[in-house]
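Shown next, in structure tokens, is the structure this report addresses.
Only one protein chain is missing; all other protein chains are in place.
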Amino acid sequence: MSSLALPLQRPRWRPPLPGFGLSLGLGMAWLGVVVLLPLAALTFRAAGLGADGWLRAIQDPRVQAALKVSFGTAFAAALLASVAGTLVAWVLVRYRFPGRRLIDALVDLPFALPTAVAGIALTAIYAPTGWIGRLLAPHGIQIAYEPAGIVIALVFIGLPFAVRTLQPILESLGHEQEHAAASLGASRLTTLRRVVLPELLPALLTGFSLAFARGLGEYGSVIFIAGNKPFRTEIAPLLITIRLEEYDYNGAIALAGLMLAASFACLLAINLIPLLFRHERRSARDA
Amino acid sequence: MHEPAPVPGVDTPAWLRRTLIAAAVLVMVLLVVLPLLMVLLSAFGKGFATWWGALTTPDAISALKLTLLTAAIVIPVNGVFGVIAAWALTRFEFRGKRAVLALVDLPFAVSPVVAGLCLVLLFGSQGWFADLLRAWDIKILFARPGIVLATLFITFPFVVRELVPLMQQQGSEEEVVARSLGAGAWTMFFRVTLPNIKWGLLYGVLLCGARAMGEFGAVSVVSGHIRGLTNTLPLHIEILYNEFDSTGAFAVSSLLAGLALLTLLLKFWLEARHGDALAHARRRH
Partner (left out) sequence: MRWPMPGAATDAPAPSRATAARPPMETRRVLLIQDNPRPAAPAPGTPTTSAHAAIGHDAAMDSNGHGVDLRIEGVAKRYGATTALDSIDLDIAAGELVALLGPSGSGKTTLLRVIAGLLPADGGRVLFGDTDATLLSLRERNVGFVFQQYALFRHMTVAENIAFGLRSRPRRRRPDRATIRRRVDELLALIQLPEHGDRYPEQLSGGQKQRVALARALAIDPTVLLLDEPFGALDAKVRVELRRWLRRLHDQTGQTTVFVTHDQDEALELADRVVVLRDGRIEQVGTPREIYAEPASAYVFDFIGRASVLEGRVADGRFQAEGQSAWLEAPGVADGPARLYLRPHDVAQAAPGEGLQAQVAGLHHHAGRITVELALPGQARHLEIDLVGAPDTAAPVLGAAAGVRLLRYRVYPA
């Protein structure tokens, strides 16, 4: 029975593909050290502040203002990015026009461009002396150094997310469903509202959540155009750095803990959206 | 994708279509093209000599070196571990896999400033490892290791997220067949797996590199902004801008913008030539 060519008998059967233990172990170790460990440090320190520590930090009016600015601008920007993103994605997928491939490639620019570069470029454009700021100033509209400027910067950041989550869905959608609806007598608007929109909704929500999460924590693109006036255009991440420089660790930790919790919530929402819609689909079918 | 001829009365009328296209292009121009133009025009606005001068100041050069060094460390580390993690996540079943996949996305959802703060809480004077660092006389914060770690955190997901959907879509059958034919683990990896994922891997590495060189927020918190020592290119840009040397700031920015354009160009080429080899690369980033 034995032969030189026969490998040593192992006591256990092994799966056909090699390296499960090693790859999982190394991967988890890398994840743990690079990502989980730092986040754990913040989580523990934030938890260690205690309820009063938290309340004191949160009740600081400057903190509340910063949170309002961050959440408000991120929300508005995600909304605008979703709308603009839908338009751009629709046009890119459905229509053919010269320069389409170029535009398609450019959608990723905000994603590839360093945030600081984007920040100073956007400031230069929307400042009162800039290309666009100059056009709007006579009308009393100021963008840079106002919340509007923050929103513009965050729309810049969020646009790729909105477009890239919609594109695959639109591409796989095809025209058949719309043609079917039209053949049944639906107007274009009705078709869009009742046939196309439900298909797009999960991707829209995902794109929105991604843009929101990124916008919430964005730093480099914002601090140049914002002007950073406390209570007006001071974003939460900036306040965290200010607290750090003042050696107010607890203040920084409290705010950062809140931001981290918001990030977790966004991540959770993003992961739950597909599950939620699968469930809805099933119950709609059984209805 | 071949588009069928539009059906009148059913599809969007031509005038509306053109309006939508114009609107989309306008949005893209205003939002995306304009900043790019601003960088390029402002960088070269005062002539080539000024541009070159801004790039060759000692601080700029040391910032460039630090940025390149950081990228040179971060890209291979996250690249290799990205492949390893993607292998574990796509070729085996285990409990908690979905949780791990969600955890991989964490650095994307977390603010870079928060990430920097986390590192301060680990390696700062009151951090968890403070005593250990003091004992061994190692400096992490306000020194290069801190910058590398911060960048490592921020660019962590890029390679994994490109590879996981690609490898899932490709399936494990080719590798299983290779094993059935007698291939050893490394033979299987280098002759079957790697050739199949090479374009996705390249794209992930490109994104990782572009982000590594452009990272601002996290690095800003941990670096200490020590000129000539712990300033990366983005931090150097900030300094120039705050000193009202906007031409200098844009000149250095043009370097990074050029890199971004190169990344986009390569992505464009990759999708044109090997679109199928990138799977759902156009999902959320």
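Going in written order, the chains are labelled A and B, and every chain counts its residues from 1.
Just so we're on the same page, a contact is a pair of C-beta atoms (placed from the backbone, for glycine too) under 8 Å apart; a residue touches a chain by one contact, two chains touch by 3 or more.
Bear in mind the structure is a predicted one, so any value in this text is a computation, not a measurement.
J.: Shown chains touched by the missing chain?
T.: A, B
J.: From the listed residues B:A23, B:L68 or B:V192, report the one that touches the chain absent from this view.
T.: B:V192
J.: What residues on chain A make contact with the chain left out of this view?
T.: Chain A touches the chain not shown through residues 1-3, 5-7, 9-16.
J.: When the complex is taken as a whole, what residues of chain B touch the one chain not shown?
T.: So the residues of chain B touching the missing chain come out as 171, 173-174, 176-184, 187, 191-192, 195-196.
Definition applied: only the chains that are shown with their structure count from here on.
J.: Considering the complex alone, what residue numbers of chain A touch chain B?
T.: Touching chain B from chain A are residues 15-20, 23-24, 26-28, 30-31, 34-39, 41-42, 45, 84, 87-88, 90-92, 94-97, 99, 101, 103, 105-118, 120-122, 124-125, 131-132, 155-156, 159-161, 164-165, 167-168, 171, 175, 178-179, 182, 188, 206-207, 210, 213-214, 216-220, 224, 236-238, 240-241, 244, 249, 252-253, 256, 259-260, 263-264, 266-267, 270-271.
J.: Going by the contact rule at the top, pick out the chain B residues touching chain A in the complex.
T.: 1, 3-4, 7, 9-12, 17, 20-21, 23-25, 27-28, 30-36, 38-39, 42, 81, 84-85, 87-89, 91-92, 94, 98, 100, 102-115, 117-122, 126-128, 149, 152-153, 156, 172, 175-176, 179-180, 185, 188, 207, 210-211, 213-217, 220-221, 233-235, 237-238, 241, 246, 249-250, 253, 256-257, 260-261, 263-265, 267-268, 272, 280, 282-285
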